[in-house]
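Yeah, one chain of the complex is gone here, protein chain that is, but the others are all in their spots.
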Amino acid sequence: MTSYFSNLPIIAILAPFLGAFLVGLMGGRKKLLNVQRSIAIATTFTSFLSLIYLIKPVILDKYIVAYWMGNWKPESQWAIGIGLEVDAFSLFTALIIAAACFLSAIYSFKYMEEDNGLDKYYVLFQLLSASMIGFVLTGDVFNMYVMLEIMTFAAIALTSFRNHLYKSVEAGFKYIVIGSLGSSFILLGTILLYSQLHTLNLAQMAALLHGNYTPVSILALAFMLTGYAVKAFMVPCHTWPVDAHMAAPSSISMLLSGIMSKTGVYALVRILYMIYQSTGRPEMEFLIIFWGTITMLVGITMAVVQTDFKRLLAFSSVSQIGYIMVGFGVGLSVNKGVAVVGTMGALFHMLNHATFKSLLFLCAGAVLHQTGTTDLNKLGGLSKKMPYTTAFFIIGTLSISGIPPFNGFVSKWLIYQASFEAGYAPVTIIALMASVLTLASLIKVIQSVFFGQLKEEYKDVKEVPLFMRIPMMVLSAICIIVGVVPNFVSKYLIEPAAFSIYNIGNYIDVMFEKGYAAKMFKETVSIPSMDYTLAGYWNPLSWLILFMILLIALILFFSFGYKSSNNKVIDDLINTRYETFTGGEKEDYNHLGENDMFWGMRQDFGRYFRFIKGAHSGVVNDYVLWVVAACAIVTIYLFTLM
Amino acid sequence: MKKFFTWFSLTIITVISIYVSYKMAIMTQLHPTYEGIANLIVNDTLQKTGAINSCTAIVFDFRGYDTLGESFVLFTAITGSAAILRKYKRR
Amino acid sequence: MKKNIIIKNSIIKSCANITLPIALILGIYVILHGHLSPGGGFQGGVLIAGAVAIVFTAYGYKEVLSLFNAERAKTFEDIGALGYVFLGTLGLIYGYTFCTNVLWHSTPGKLYSSGTIFWMNFAVGYKVLAGLGFLIIMLVSNLYQTSEYEDEEEK
Partner (left out) sequence: MLLNYIGSFLIIILGLYITIVKKNLIKIVIGMSLMDSGINLLLISIGFRQGGTAPIFMSDLKPGAFFVDPVPQALTLTSIVIGACVTALALSLVIKIKAHYGSIDADKVRRLNG
């Protein structure tokens, strides 16, 4: 209930910033390179540590840290300064971010040793980490925008860091066009809100906007939703991350996919749950669930047809964001018991996605570092040469596809349950399908990268050095531990975060004074009654059996699909891979890899796949058009229904 | 298809934004002077910060943390440009 | 290799000779009087960094390289940013929160008034002039490099 004063949040934000300037001051001297690396590790660790010290007051004792910049406390109940506000949800996201940045800093120690200009890499890396932490800890809408811009620019520059590759530069350009379009939408929404409410503080906006919707604020909502959807990879705006993840160095892909998408999700949750207080609005619930489902479906179907390792992982990360958004969409439901399950599932999936997607990207980076390519058609049989990486990758695969002993199962189960109980049964079915397809697409990767026959040119490949293995080890340990003791994690991390999302009145009161929220809402704000009875009601063993049955059914489906299409007259003559199967062995060994594992399915749904692949045309203008069209559609939807 | 979507979305946004600007103009007419945080800031500038220019007082004092972020944006962009334009060499 | 991107003639040169000192002095004035008159650190810094652009337009690339040291400009930018962070941290040292306006406050209207605001203006101005100057030098120097890539595979 009461606020809590602490300097730790600002230390967590400023440590990497200061580190960035120190590294910049050293310049590109080769002697100091190890010092620069150590500074990056030390500063990210400092911010992680200072956030860990906040766990006790914020998560266990349920205080909220309110920190007014420049000592400008609110006067006459108007927030004149900028305030940092750390509640359990912010701290939860910030902890994920800081931990991942720390692991990524360790990983870059060896991974980035072959590039030049490493001082710039570390400057940008620390700016990226600091701005992400600053983004989630702040309580001011405009400050969120500023931090978002630092984040975007640092991420763009890091995406194009290996600028001798054409793909890095192209991905960077697409990123900056679409990313700054999203940022412009966010700024537009922010200033429209300012014109109505004359404040920039998050808590005060929530207090003033309660029951006070006007066309101005609805247009602002549409712009902000689209803008943050760009940052969170929601579907019509998901085109930049795919290119960026593919082109960036893997230590950065990990941050982009595992962590930066979470900042977009965080902002969407803050907007929907806090500023606009849409809890209990069925139209908003439907919008978010529908959007999440589309994201899930398009992401995973695109992932199945990819032939590049990192691009496939990027598309699958788009589909995972769909799961998270479905969870948060259910969280807006009127039915409190179901809503809590949805929110908890989404929060749990945020944590889990950060761990297993980071793990998968680090494995991809390990393969890239040792072999020099991520093309699935060129790789093969690395399991004997890189046993640790193979093991970590299999752990990641099983987690992401929700196989019971691992962590993905817990969160996915919560989301299935929530969406089913909220009355969205088709969404549950699509989510199950997407989960199976995730497993399928990653099995394809395992098949064509780690198993199969070793190719000639990779005879001398070695296991990655220890510095790169440590982060992977930590992440896979987290995957297993969270999967084994989900109740512990859910009790001490997820439940406080979910509670703080719903406890708007307290969030506002802490920033201003006791009773301010009740005064503005013109009604008493009750502490939300959280009903956790539905959450965690599952039986892993029976679900394992069900999953086995599903898997067997899928295998049968694919084998039948393959046989039936084998007899068809194939109109797609350009597909030369077909010859591998009909015209004998093309290579001296039959390498059952690449896309051919799902050849039958691709043939059966050929029209859909051709359409969706053609839609991702690679032209920047089209991608911009998608974002603008999404904005227009959201605008129409909100104006007709609100 | 592309043309249709272009004109459709741009028309929608234009129409709705003109409607919203109309509403905003009405809102501003209701309050001929500023209100909210601006009111307090203008009243307190001289006593509390000692800066004659309220705009600078906001930029460097009330919202000094934003300016910190802003200068970091510039720093990031410049370092980023330097990183992008550098000559790539392999060790 | 495009050598003559800008045609240098005497009109541009003499105009530059007149405008350059004015731009520099105006920039310094705007930075110093940020809390008293319209303007501030950013605006003044941009004005001063415009000097690089003026020198480039009038005298060409080689003169820019001989006058300005790009590496040093980069270092100065770091120093400016660190200075800003240090001024913000003064608030913590005095026992308030980050970015608090401490130091002395004399009569409003004097040059040395308004506490940290004056020094923050200075730090930001310094940072911006160094940073933007560096940016212009870098972009200009890229016009004179021809680099063709044959799109090698990774690594």
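Points worth noting:
Letters are used for the chains, namely A, B and C, taken in the order the chains are written, and counting of residues starts over at 1 for each.
We take it that a residue touches a chain if its C-beta (ideal position, glycine included) is under 8 Å from a C-beta of that chain, and two chains touch if they have at least 3 such contacts.
None of these values were measured; they are calculated from a predicted model.
Though it is not drawn, the left-out chain touches A, B, C in the full complex. Listed residues A:113, A:170, A:375 or A:463: the one in touch with the omitted chain is A:170.
Of the listed residues A:6, A:90, A:138 or A:160, the one in contact with the hidden chain in the full complex is A:160.
Contact residues of subunit B toward the unshown chain are 6, 10, 13-14, 17-18, 21-22, 24-25, 28, 32-34, 37-38, 41-42, 45-46, 52-55, 58-59, 63, 66-67, 69-70, 73-74, 76-78, 80-81, 84-85. Contact between subunit C and the absent chain runs through residues 37-38, 40, 42, 108, 135, 139, 142, 147-149, 151. Seen from subunit A, the chain kept out of the figure touches residues 142, 146, 149, 153, 156-157, 160, 163, 166-167, 169-174, 176-177, 180-181, 183-184, 187-188, 191, 194-195, 200, 243, 246-247, 305-306, 613, 616-621, 624-625, 628.
Note that only the chains that are shown with their structure count from here on.
Per-chain CA centroids place subunit B at a distance of 22 Å from subunit C. Centre-to-centre separation of subunit A and subunit B, using mean CA positions: 27 Å. Shown for subunit C are the residues that touch two or more other chains, namely 74, 77, 81, 85, 98-99, 101, 155.
In subunit B, the residues that reach two or more other chains under the touch definition are 61, 64-65, 72, 75, 77, 81-82, 85, 87, 90.
Residues 17, 24, 69-70, 72, 75-76, 78-82, 113-117, 120-121, 123-124, 127, 131, 134, 140, 142-143, 146-147, 149-150, 153-154, 156-158, 160-164, 169, 172, 192, 195-200, 214-216, 219, 622, 625, 628-629, 631-633, 635-636, 639 of subunit A are the ones touching subunit B in the complex.
Across the complex, subunit C is touched by residues 7, 10, 14, 17-18, 21-22, 24-25, 27, 67-71, 114, 162, 164-166, 368, 372-374 of subunit A. The touching residues of subunit C, when paired with subunit B in their complex, are 34-38, 40-41, 74, 77, 80-81, 84-85, 88, 98-99, 101, 105-106, 108-109, 113-117, 120-121, 124, 127-128, 131-132, 134-135, 138-139, 142, 147, 155.
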